[in-house]
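Here the complex is missing one protein chain, while the rest keep their positions.
Chain naming follows the written order as A and B, and within any one chain the residues start at number 1.
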Amino acid sequence: MTFLSDLSRRLNGRIGLTLCGLVLLAALTGLLWTPYDPVKTDFMARFAGASAEHLLGTDMYGRDLLSRVLSGASVSILICFLTVALAVTGGVVLGALSGFVGGWLDRLVMMFTEALMAFPGLLLALSLMVILGPSEFGVILALALAYLPSVTRLVRGTVLSVREKEYVEASVALGNGWLYTLARHVLPNCVAPLIVLATTMLGWVLLAESALSFLGLGVPPPAPTWGNMLAEARGDLTREPWLGILPGLCISVTLVGVNLLGDALRDALDPRNDRAA
Amino acid sequence: MWLYVLKRILMGLPTLFLVAVIVFALVRLIPGDPAQLMLGDLADEQSLAAMRARLGLDQPIPLQFLIWLGDILRGEFGHSIRTGEAVLPTIMGRFSVTASVVVFAVLAAMLVAAPAGLIAARFQNRRLDFGIILTAIISLSMPSFWVGLMLLLLFGVTLGWLPTIGYVGLDEDLGRGLLYLIMPVVALALTEIGVLTRMMRSSALEVLRLEYVTHARAKGLSEGAVLTRHVFRNAAGPSLTLLGLILASLLGGATVTETVFSLPGIGKLIVDSIYARDYPVLQGALLLVASVYVIVNLVVDLLYTVLDPRVRLS
Partner (left out) sequence: MKTIAMATGSAVAAALLATAVPAVADTVLNVAFVQDIRGTQPGVDRDGQTDTVQMHVVEGLVAYATDFSVKPMLAESIEESEDGLTYTFPLRHGVTFHNGAEMTAEEVKWSWDRYMDPATNWRCRSYFSGEDGPEVTAMEVVDPYTVRFTLASPSATFLGNLARFDCGSTAVLHPDSVDAEGNWVAPVGTGPFTFGDIRPGQYVELLKFPDYVSRTDEPDGYAGAKEALVDRVRFNILPEAAVKKTAFLAGDLDISTIDPSDIDEIEAAPGNVVQTVQTAVWDAILINTRDPLLSDKRIRKAIALSIDPEQMVAVVTEGKGSPNPSPVPPMSAFYGETEAKGIGYDPEQAKALLEEAGYDGAPITILTNRRAGGYFERALVAQAMMAEVGLNAQLETMEWGTQLDKYVTGDYQMQSFAYSTRLDPALSFEMITGDHPRKVFRTPEAMELVEQAMTVSEPAKRQAIIDQLHEAFLEEVPAISVNHRVMFYAMKDHVSGFRGWGAAKEIYWNVGLAE
């Protein structure tokens, strides 16, 4: 808890926490309850403005916007978290093994990550989406794979930098298994940079999903995500700008929150920084 | 020294081979049939079979890979299934369009980001710092197609200042070419300004901690001189290497911007080729983009070695 209070003492941390909290709250609400079925169409009530019935109005197919924004929050945020979780898990396993075991395994993993990194993330995800077919899981898998090499490299780098340290060698000399040593003494060093990378990644996933939707290969409609809501509204920007502004704002607010929080985390985790600053 | 360079280049070869394998696998795993797409709902069995044979798609997949690899090594990239054009000139032409946009965008971004990052670092944890960082974050928090469409609506429709569609090569007509580049460059630069400002700020902070900055200040140098002469020079180093990588990844990743501004760039070519299952173009373009990344990476690595003797020794 001291860590959290430490965060909230910084301005960026405070704003970041607040924004992220709001987004999480919206996502949680969307998961449990929405005023209407977010995919229920009502062709008699298209482009309806805000009213007591529809607090944020309706979209081009007469679907309740508030419901879609809330439900979209839960889908988008879930995709973000699962993607990051998948990329981090995969990257930690590959990176740790590669860095710790070394030898041909290291060379193989590095060659593979280097080759994967050579493809711009969005293009890689795009090709994978066509292959995997349109679904939430496709998006998660495609985006996680696109980010996997970065995590792998980061973990491997950290592992390499501490592998030769005395306490690690001591642990091995004491007869501890290498897996134990890895988990107990090596990996904790990766936590701080990983958290910072993960926050950047969360934001990137949100943007990438909207870009994929724009190119027609994101989470398939009618299920709402902020990204595909924004993409769907692009033809109506001149007539009903609100349809685009709303999901666009949600995405931007989340990104600002996540990035500020990331900055605050980095500052807080940096031992050189004066904690009171 | 030269041995190291040679070794490093040789090490890049298996990576390139792996890249080629990934490219081929990705492309061929995509479901769909170019012959079918070409003939659409009018297709019948005979014309489909004839079309597949014409496109060389009736060969077994591993054989197709070997044929492709052999062709590439001989510099023969084949012809587009979609338009019949030779692949190599097509992808080089498209790549040059993307390159002109990306280079201008990164330059523009750097011009804004470098001073902004320096100032933010100098006034760390003050209001100015926070304001700059917040602006930077907001600028990278907007989906790029959204920014692009907004620019189109504002400058194209409402104000009517800039053309909304079309592209004129800089080599054909410099003035008009630049006019067509303004919006895509701004749209791309906006995101990069955010990224680069934050990067510049953190590397400047590293430098500011060092003793010689204190020395410089003690010598009575003005704050401006300290920042430009000492801090900027030393902070720019690590930023530059990252800049190279940003450049390389943008060269293939400006797809959305190219789509919004209907620019004939490599990213858009790749998306169009995916939709049309244009295997030869898709393979060639992906290979080019990935190879550029590998090569830039290599060059950056080697430059590092040349510039930093410590790396060379180890």
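As a convention for this text, a residue touches a chain if its C-beta (ideal position, glycine included) is under 8 Å from a C-beta of that chain, and two chains touch if they have at least 3 such contacts.
Keep in mind that this is a model prediction, so the values were computed, not measured.
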In the full complex, displayed partners of the excluded chain = A, B
Of A:133, A:157 or A:188, which one is in contact with the hidden chain?
-> A:133
Could I get the residues of chain A that touch the absent chain, sorted low to high?
-> 40-41, 43, 60-61, 130, 133-134, 216-217, 220-222, 234-239
Had the left-out chain been drawn, it would touch chain B at residues 30-33, 36-47, 50, 54, 82-85, 89-90, 93-94, 96-97, 149, 152-153, 156-157, 160, 163-167, 169, 171-172, 259-262, 264, 268-269, 272, 275-277
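We take it that only the chains that are shown with their structure count from here on.
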Which residues, counting only chain B, touch chain A once they are in their complex?
-> 14-15, 18-19, 22, 26-27, 29-31, 125, 130, 133-134, 137-138, 140-146, 149-150, 153, 157, 198, 209, 249-253, 255-256, 259, 267, 270-271, 274, 286, 289-291, 293-294, 297
Where on chain A is chain B touching in the complex?
-> 11-12, 111-112, 114-124, 126-128, 130-131, 133, 203, 207, 210-211, 214-215, 227, 230-231, 234, 237-238, 244, 248, 251-253, 255-256, 259-260, 263, 272, 277
